[in-house]
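Just one protein chain is left out here, and the rest sit where they should.
Just so it is clear, A, B, C and D label the chains in written order, and each chain counts residues from 1 on its own.
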Amino acid sequence: MIEEIAARFPYWATAALIVIGLYGMIAKRSLVKKLIGMNILQSAIILFFIAGSLREGASVPILFEEGAVARAEDFVNPLPHVLMLTAIVVGVAITGVALAFLVRIREEFGTLDEESLLEQVRR
Amino acid sequence: MVWELELALFGLLVVSAIVALQLRDLIAAVAALSVYSFMAAALLAMMGAVDVAFTEAALGAGITGVLFIGAISLMHRRSVD
Amino acid sequence: MDQLPILIPLPLLVMALVVPVVALARPGAAFPLTLAAVAASATASALALAAVLDDGPMSYALGGWAPPLGIEYVVDHVAAYVSVVVTSVSLLVIVGTRRWAVREAGDRLGPFYGLVLLLLAGLTGMVVTGDLFNLFVFLEISSLAAYALVFMGGRAGMVAGFRYLVLGTIGGALYLLGVGFVYFATGTLNMADVLSILEADSSGRAVQAGAVLIFTGLGLKMALVPLHLWLPDAYTHAPSSVNTLIAPVMTKVGAYAMLRMFLSVFPDGYLRDAVPVADALLVLGLAGIVLGSVAAMAQTDLRRMLAYSSIANLAMIAVGLGIGTPLALVAALLHVMNHAVMKAALFSSVASVRLATGSSSVGGLAGIGRRMPLTMAAFTLGAVSMVGIPPTAGFFSKWYMAQAGLQDGQWLVAVVVLGSSLMTAVYLFRVLERAYLHPVPLVAGAAPDAPPAAAVQEAGESPADVVWPALALGLATVVLGLLNVVIVTRVLEPGV
Amino acid sequence: MTEQHDSIILNFVVRVLLVPFIFVFGVYVLVHGEASPGGGFQAGAIVAAGLVLARLTTGSEHGERRISTRVLLWLASAGIGIYVLAGIVPLLAGVNFLDYAALPVEWFNAVAGHERTNRAMGIFIVEVGIFIGVFSVLVILYDHLTERFTDD
Partner (left out) sequence: MKWLTAALLLPLAALLIYVSADLPDRGDPDAPANLHLSPELVEVTERDIEIPNIVTAVLADVRGYDTLGETLVVFTAGLAVLLVLMRGARPRDSGRSNER
C-alpha cells in the first residue's frame, strides 16, 4: 500500500490539479477565474511531465567536472525539462494575450461576468 | 529525495489551487495563484528540474502575477464566480 | 533542393518578424511583403510536392541532428499536398481581403499582417513536422494568432475570441497531456519512432489514454461535434478579413493532424481495435453532418450559415478517418482540399457582398445576382460544389466517401452523405434563389436585418482585386473537379 | 497604478539599489546559463521584472523612463531575428537549418572551426537573441495591460 502510494502519488496529485484547473476554466463565470484555472492546468501538466522524468539516485542534469566521463544514469532525464521550459513560456504567452482580452472586454462591456457578457452580445 | 515531503507539498499545492479558485477577492486569488506557482517551483526543484523550477518561478509566478495584478488593478476586484 | 522542407515555413517566419517593424514606417508595405512571403511559401510547397512525386518522401533533420534525437520534418505526399492547398488558398484569400484588412485593422496593419503570417507559419509548420511536441508548439503559434485575429471583430467578436481562447487552450493542454502519456510509454517524441516502438509492443493503458487525450484535444481544435461550440460565434463575428482566411484553412489542418496520427503515429488498426477512437470519430462525424446541416438551414446570416456548414463538412472528414480504409482516407483528404477551396470561394464572395452592401443577411440579398454578377458567380460555383453536383470538386469527395462507406458495409454513411447534399442544397439554393430570382426590394426594411434597399440598388460589382480572387477560387472548384482523377491516383493513393 | 509616490527613500532604494542589482542579476543569469540553471527566457523575465518594478514605484507618466512601443517592437523583432539568422546562416553555408557547427564564429576561438566550440557559441548567440526578444515582449505586454484606464 505504502509502496503503491510512493510510486504513484505524483500522478494522482497532478490528475487532481488538472481536473481542478479544467473545472475552473469551464464552470467559473468570472473570466479572471477562468484564467486562474488555466494557469493551474498548465502548471499541473508541467508537474506531470517532470514527475514522470524522475530517476532514483540521479542528479541535476549539469555536467560538473570538465573531462570526467559522464554516465547517463547519473543524470535526470533532460528531455522533459526542455519540453516543459517551452510549455511554461507558451503558457505565459497565452496568459498575457488573455489578460489583454480581459482589459479590452472590461473597457467595452464594463463587466467580466460571462453570463452578462453573453446577454449583452445576444441583445 | 524524501518522497513524503514531496507528497506533503503536492497536498499543499492542491489546497492552494482550490483556494485560488474559490477566493472572491481577485487580488487575493491572484496572490494564491502566485503561492501555488512558487510551491510548484519548489517541487520542481526538489525533483531535479532546476531549470524548469527557475523558469516557473521567474515567468510562471513572477511575470504572470505581475501581469494579472496589472490588469486586475484596473477592474473591479470582486468576482461573481 | 535538400533544403526544401524548411523553406515551406521559413519565408513566413522571417516575414512575420519583418512586417510589423516595416509597417511602423510604411504601413502600405505590409500587404506586398505578406503576399511575397506567402507566394514564396506556396512555391516551396509546390516544388516540394513535385520532388516528392518524383523521388518519394523527404526527411529533413533540423539542426543536423539525426531524427529520433532531434526534430524531423517529414514531407511525404500527404504533407506536401496539404501544404500546397493551405498556402495557395490563403494566397488568393489574402489578395481578396486586402480592402477589408485596411478597413478593419486601420492603423494596426503591421501587427495584423504579422499575425496572419504567424498563423500560416504555424499551420504549415504543423503540416510538415514529424515530431509530436513540435506539432504542439506550432499549433499554439497558429492558435494564439487566430484568437487575437478573431478578437478584433467588434463587440461580439471579443466574446467569441475569448471563448475561443479558453476552449482552444483546453484543446492544446489535452493534446500535450496525451503526448506526455505517449512519451512515458515509448520514451520518444518522433512520430516514426513512436510508430516503430508501438508496432513492437502497443499494449498498455498509457498509450490508450494518450490516444484518447490527443484525439480529444485535436477534436476541439477541429470543432468535432460535441466540441464545436466555439466555432459558429468565432466564424460569424470574426472580421471579414479574418474569417475568410481561417474558415478554409485553420480547422482543416486540425483534421490533417488527426490523419497524421492515423498514418504515422499509431500502428495500423490500433485506433480501431485497442481504443475506440475510429468508431467515435465515425459516430460523432455522422452526428456532426446532420447537426451542422440542420443548424445551417435555420440561419439567416450568411456567415453563420457557412460556419455551421463548416461543422458539417469537417464532420465529413472525420467520418472518412473513422471508416479508415484507404479509399475513405483518400476521400477525407480530397475533401480537405475541396472544402478549403469552396469555403474560401463562398466566404470571399460573402466578404465581397458585405463590402458593397454592408450586410450579409440572406434577406438582404434579393436581386444581388444582377448587381454583382461576378461575385455571385463565384458564390454559385462554391455553392454548387458544396452541394456536390458532378463537374465540381465537391461531388467527387462525397462520391468517394459514399463509396468507401458502402465498401465497408456502412450504408448509413452513404445515406447521411447523400442527405447532407440535399440539406446543403436547401440552404444554399435558398440563397441563390433570392439572389437571382427575387427583384430588388423597393421598400426599405423588407427584411428586419436587411440593408436599406438603396444599398442593394446602388451596389455595383466590388473592385477587381476583390472579385477575381473569389472567382478564381470558384473556378478552381471546377478545375479541381476535372483533375480529381490525377490528384487521387498520383498524389493521394501513394500517400495513404 | 501610475500615480507618483513621492517618497524619496522608496525612490532611492528602488531605482538606485534594487533595479541595477536586478539588471546585473539578469545579465548574470543570461551569461551563466550555459553552466548553471538559467538562460535567455529567465534572464529576459528577470530584467523585464526589474523594469516593471521601476515603473511601479516611480510611475510611468514620466516620459523619461518610457521605452516606446516602437523601440520595443524593433527590439523584439531584432532579438528573434538573431535566432532566425543563426538558423539561416548555416542554411546559406549549405548545411541544415540551425546547424550551429557551420556558424562563422572562428574569430572567437583560436582553435578555428572546432565544432564543439562553434555549437557553444551558437547557443550563446541564440540565448542573447531570446533574451532581447522575451524582455521586450514582456515589457510591451506590461505597458499595454496597465496603460489603459477605465473610468471607475
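Definition applied: a contact is a pair of C-beta atoms (placed from the backbone, for glycine too) under 8 Å apart; a residue touches a chain by one contact, two chains touch by 3 or more.
Bear in mind that the values here come from a model prediction, so they are computed numbers and not experimental data.
Undergrad: Which shown chains does the chain we cannot see touch?
TA: A, B, C, D
Undergrad: Who touches the missing chain here, C:G157, C:G405 or C:G495?
TA: If we include the chain that is not displayed, C:G157 is the one touching it.
Undergrad: Specify the residue from the set A:L31, A:I46 or A:L85 that touches the hidden chain.
TA: A:L85
Undergrad: In the complete complex, which positions of subunit D touch the hidden chain?
TA: 33-37, 39, 69, 73, 76-77, 79-80, 83-84, 87, 97-98, 100, 115-117, 119-120, 122-123, 126-127, 129-130, 133-134, 136-137, 140-141, 144-145, 147-148
Undergrad: Could you list which residues of subunit B touch the chain missing from the display?
TA: Interface with the chain not displayed, on the subunit B side: 3, 51.
Undergrad: For subunit A, which residues lie in contact with the unshown chain of the complex?
TA: Residues of subunit A in touch with the missing chain: 6-12, 15-16, 18-19, 22-23, 26-27, 51-58, 61-64, 66, 70, 72-73, 75, 77-83, 85-86, 89-90, 92-94, 96-97, 100-101, 103-104, 108.
Quick note on the criterion: only the chains that are shown with their structure count from here on.
Undergrad: Out of A-C and A-B, which chain pair has the most contact pairs?
TA: The greater number of contacts lies at A-B.
Undergrad: For which chain is the distance between its Cα centroid and the global protein Cα centroid smallest?
TA: C
Undergrad: Centroid of subunit B to centroid of subunit D, CA atoms only: how many Å?
TA: 24
Undergrad: Just the number, please: Cα centre separation of subunit C and subunit D in whole Å.
TA: Whole-Å distance between the two chain centres: 36.
Undergrad: Send over the residues of subunit C in touch with two or more other chains.
TA: Answer for subunit C, listing residues that touch two or more other chains: there are none.
Undergrad: Note the residues in subunit B that touch 2 or more other chains, in rising order.
TA: Residues 50-51, 55, 59, 63, 67, 70-71, 74-76 of subunit B touch two or more partner chains.
Undergrad: In the complex formed with subunit C, which residues of subunit A make contact?
TA: Checking each residue of subunit A against subunit C gives 18, 22, 25-26, 31, 34, 38, 41-42, 45, 48-49, 52, 79-80, 83, 86-87, 90, 93-94, 97-98, 101-102, 104-105, 108-109, 117-118, 120-121.
Undergrad: Considering the complex alone, what residue numbers of subunit D touch subunit C?
TA: 70, 73-74, 77, 80-81, 84, 88, 91, 95-101
Undergrad: What does subunit C use to touch subunit A in their complex?
TA: 133, 137, 140, 144, 147-148, 151, 155-156, 158-159, 161-162, 165-166, 169-170, 173, 176-177, 180, 183-184, 189
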